[in-house]
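Let me begin by handing over the structure; questions about it come next.
One protein chain omitted, others in place.
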Amino acid sequence: MAFIFTEDQEQFRDSVSRFLKDKSSTPDVRSLMATEAGFNPDVWVQLSQQLGMTGVHMPEDLGGAGFGAVEMAIVCEEMGKSLYCGPYFASAVCAASAIRLAADSTQMEALLPEIIAGERLACLAVSEHQGVWSDENFSTTAVARDSGYLINGLKRFVVDGGNADLIVVVAKDDTGVGFYTVDANDVTVTALESMDPTRKLAHIQFTDSPAQKLANGGSDQLKLLLDIASTALANEMVGGAQTLLDSALSYTQLRFQFGRSIASFQAIKHRLADLLLELELAKSAAYQAAQTLASSALWCADGQAAHPEQVTEHASLAKAAASEVYLHTALECIQMHGGIGFTWENDTHLWFKRAKSSEVLLGTPAQHRERMLTALCAQPTDLKDSA
Amino acid sequence: MAFIFTEDQEQFRDSVSRFLKDKSSTPDVRSLMATEAGFNPDVWVQLSQQLGMTGVHMPEDLGGAGFGAVEMAIVCEEMGKSLYCGPYFASAVCAASAIRLAADSTQMEALLPEIIAGERLACLAVSEHQGVWSDENFSTTAVARDSGYLINGLKRFVVDGGNADLIVVVAKDDTGVGFYTVDANDVTVTALESMDPTRKLAHIQFTDSPAQKLANGGSDQLKLLLDIASTALANEMVGGAQTLLDSALSYTQLRFQFGRSIASFQAIKHRLADLLLELELAKSAAYQAAQTLASSALWCADGQAAHPEQVTEHASLAKAAASEVYLHTALECIQMHGGIGFTWENDTHLWFKRAKSSEVLLGTPAQHRERMLTALCAQPTDLKDSA
Amino acid sequence: MQSKQQIEAQVRQWLTENWDPESNLVEWRSMLAQSGWGAANWPEEYFGKGLSAEMSTAIEDVFAEFGAVGTAQTGVRMLAAVTLLEHGNHEQKRQYLKRILTGEDHWCQLFSEPGSGSDLAGATTRADLDGDEWIINGQKVWNTSAHHANYGLLIARSDWDEAKHKGLSYFIIDMHQPGVEVRQLRQMNGHASFNEVFFTDARVPRENIISTPGNGWNVAMTTLAYERRSFDRSRDNKRSKQKGRIFVELKKELDISNEPYTWYPQRAGRVDLIMQRAEETGAINDPVQRQDIARLHILSESAKWTAQRAKAAQKAGKPQGPEGSLGKLAASEVGRLAARVHTTMSVNDALLTGPDSVRDGVIAEILVSVPAGSIAGGTDEIQRNIVAERVLGLPKETRFDEGPFRNVQRNSAAKDSGK
Partner (left out) sequence: MQSKQQIEAQVRQWLTENWDPESNLVEWRSMLAQSGWGAANWPEEYFGKGLSAEMSTAIEDVFAEFGAVGTAQTGVRMLAAVTLLEHGNHEQKRQYLKRILTGEDHWCQLFSEPGSGSDLAGATTRADLDGDEWIINGQKVWNTSAHHANYGLLIARSDWDEAKHKGLSYFIIDMHQPGVEVRQLRQMNGHASFNEVFFTDARVPRENIISTPGNGWNVAMTTLAYERRSFDRSRDNKRSKQKGRIFVELKKELDISNEPYTWYPQRAGRVDLIMQRAEETGAINDPVQRQDIARLHILSESAKWTAQRAKAAQKAGKPQGPEGSLGKLAASEVGRLAARVHTTMSVNDALLTGPDSVRDGVIAEILVSVPAGSIAGGTDEIQRNIVAERVLGLPKETRFDEGPFRNVQRNSAAKDSGK
């Protein structure tokens, strides 16, 4: 995008935005969040098949649109704005990317078309302990048996784990970290009650669960996968923060106290200006992460691909930046609404809760700052200096 | 003080304050900071001998006033307000306390009366590396020779190191950390040029410098000495911050822009309210540290003495809190003065620079937070829980 | 005048003769009201002894010695009492004060409105005189325990052509009447600690006005001043372990008045849990998290000491310093920082509320409760204005709400819930 979106990208954003405005209004969110599955299958089919959102970043020969990470990020940002409830992040972003990174072409052809078409829901099971993913943190095992493997272990906080037909799970065998696919019928899923009911979480227990190993999965793929997930989430977060800022701007101008609008008080004006600054900075970071990711080995011919450590640097940079801005904007939005801002009836808390759950998903801001700096230091000097 | 100062303490503060208003005006500070010694010996004699400030916290039988850490803290706070330039912190607080902690009674009688009377200036040489003092950080050595010792090593950032007649130095011999006294004629002093010219710093090189060992100095004494110095500095800092806040309050009310005083802009009002909050919190911390220190083994009969780890906890808590508030107040004070606030002619930068030099003296806020938490965790459960 | 010792002796004798843990609560308190010992600093004419506040505290100490139950003190009823004592007429005092002391009547405060939160004097609930009755229409909000109340303390606008603060009147309204509808208001943390109250042609007899028409704001100032003073009072009551029939009844009363406050500790960020959680989660071994834990410890200890400084100064009879006005702002900061530390320590576990959660979901509840701390009971913005204008003496905000109230700009809708 070279710092601005192309006309095509802007048009794509408009169509996504219009669709979500229509299909993911706040009343829709409120009714879906009260359900166990937490999403509307009809809307899911439409966005997958009519708008092609689930495959926008996937290869054309597998049914995708053949675009890249920037288009995926656009979908995520718009979903963040409308607080879309559904397995886009889990299935289209995380699980589909995991398969694309780790599968060979036969496996991809077998698995991806249905996921891209939205006909089959997948999820990605990585976390056991808290925080960012790393090879050392897994005790889930894969043992070869017959034509496949058996998986044992507990994966925690799996996004949309309760909605998936297919589970992509990261486990260890003698050779190290690998990626496996498991049928949802072969695991035990415990749905979790979370303060953010707009994103469904589950623990998944694997007990001698039969699995197929994806041919090329390993540490490098896991690292890039976290970059993809973090970039997507960062873009979702700046979208959410934008909605909150808009809401604070509109409410403070409507709301009169002492014969004047709240927005006319200078202390409020200055805080709104600061929020805008923070948000625009975080947006720049989120967009840049998407752009750098679009230049990663996954989307680019090897010759011109971005340095993998720079992909990681920008992804974690964006995740850390967006997390803090989203939460800060949410807190300020509640504060500027006053008493009404902490009622159930007012919508602000829905975004606030999503901000909270996004803050810790995939690791805390501090963990991502650390990850970013490690990646920055691992880059060749000329890259670092241009930074 | 049990959360308020006694009438006697308030009267003492008034007399210190009046004296400093008279003898340490800003023009005095400006002219002294341009000199190498950086203090006025006449004023030093008066404050030592007529007002007894140098010995307020020292035993009566050595010429002191027999009061405790709270009275010492009062002097420091008032000196911080007026930016008093002189070796009070170096000689009366640090060096005198070091001798009192580490010397036997014969040594005390030989050394302290002259220091308490302000006739002899002493300094304390501890730091070699940056940050908080700790046993591991010393490479300066003491080797027994004839009736005394020889000291070798470089001590850095010694406050008023260039003004001292007597140097109390911390060095290692076979048995560990010890306290030694060295005559200033036997060392090489390099005066440093610092951005804060109101506090004079020096490097001191010891080369086979003849020394006397103080009988009882060791790790415990070093720890308590850092508590004393940190508490004194914290009180000095809240004093300085108070002057800055007063200055911001008065300037913003005098200064008109757009037909109204700057202080009538709500954004400024709210920031001034926040500064008051921060300052009062830091004051409470600084006062509490002085109070706890006054209950330490140095000033209290052993039976009722405060737990040493609580002394450390409160001292480092106050140092960390006061450092951040002082600097923040200084930055806001400059900002609220606008352009004039960063001119040499305006006085704000004098306090700003003292805030900066105080921030790093004795260790950074982060180091003191760490030290505080370690001390907190080392306390018996009942003490911790009451916190 | 009698000495403190003499009075304490009298109370001791009276309690020795009369106190019985097996007595009926209302009967015992009626006895207290008749004797004057239950509200000794009230006038003798109105169930008191006309004694000083200091003497009254001494008497309470004697009651504590005996473990004897005192008059009802909880909830809004004491706001009603001080307001009536200061501004009520003789009939009103005789009619309401005794049942306040016995706890028979529950009261609620009807001040805030959806359109006037920080700006209470901007109330737009109407009071129109119709013969011998005032007709009340409008809506109030944030009414603690209104669903238990027999009576409400109501401010409403009786004159729209007067200036904002001069057109209000102050009424005692019977909450059990057809024109009054009380609805519970659910917060973002799921609790319902407050109510909304809707008035549709509700009626207040003419004699139920406190003071005179148009003087409502002055009367309200008395209520609000007392409310602010009682902000720091501890709400926990350790009497529950005492035995006797009267304590069973007392517990019921306390349960009602504490109902809105079950989630209040969460609002303060539960700093008390931090060190335990830091050990449970291993955060205590993480240098980065240690910094945040230390920051929180510094902030909360400093806030505690500041409150103690204010208290000690007050006790010593010194003029209040700035430290007295800062408690609420400090509490907001403590809450915010504590929520942040809890989040970083518990990571994803912080989100959970169900059976898989840590400590029964309390961490998640902290996170969704803390944001209320800087709003309820006066927003941080209002607190900063107060500190800036009253403590620091900075210029007041320009007024935009002078002249006849009907011309003052206000929210177009009574209720605009954003987005």
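Every chain is named by a letter (A, B and C) in the order it is written, and numbering of its residues begins at 1.
In this text, contacts are C-beta pairs under 8 Å (C-beta built on N, C-alpha and C of every residue); 3 or more make two chains touch, one makes a residue touch a chain.
Bear in mind that the values here come from a model prediction, so they are computed numbers and not experimental data.
Q: Which visible chains touch the chain that is not shown?
A: Taking every chain of the complex into account, the missing one touches A, B, C.
Q: Of the listed residues A:L281, A:C300 or A:A378, which contacts the missing chain in the full complex?
A: Of the candidates A:L281, A:C300 or A:A378, A:L281 is in touch with the missing chain.
Q: Which residue, B:I151, B:L201 or B:A263, contacts the hidden chain when the whole complex is considered?
A: Answer from the full complex: B:L201 touches the omitted chain.
Q: Contact with the hidden chain only, please: which subunit B residues?
A: Counting only subunit B, the missing chain is touched by 26, 127, 130-131, 156-157, 190, 192-196, 201, 203, 247, 250-251, 254-260, 265, 267-268, 331, 334-335, 337-349, 352-353, 356-357, 359-361, 363-364, 366, 370.
Q: In the whole complex, what residues of subunit C lie against the chain that is missing from view?
A: Its contact residues with the unshown chain are 286-288, 291, 398.
Q: Under the stated touch rule, tell me which residues of subunit A contact the chain that is not displayed.
A: With respect to the unshown chain, the touching residues of subunit A are 2-4, 249, 252-253, 260-261, 263-264, 266, 269-270, 272-274, 276-277, 280-285, 287-288, 317, 320-321, 366, 369-370, 372-373, 376-377, 384, 387.
Everything below uses one rule, namely that only the chains that are shown with their structure count from here on.
Q: As a test of understanding: of all chains, whose mean C-alpha position lies farthest from that of subunit A?
A: B
Q: Give me the two chains with the most inter-chain contact pairs.
A: A-C
Q: Could you give the separation in Å between the centres of subunit A and subunit C, each centre being the mean of its C-alpha atoms?
A: The mean C-alpha positions of subunit A and subunit C differ by 44 Å.
Q: Could you check subunit A for residues that touch two or more other chains and list them?
A: Only 265, 267 qualify.
Q: Where in subunit C do residues touch two or more other chains at once?
A: Within subunit C, residues 381, 384, 397 contact more than one other chain.
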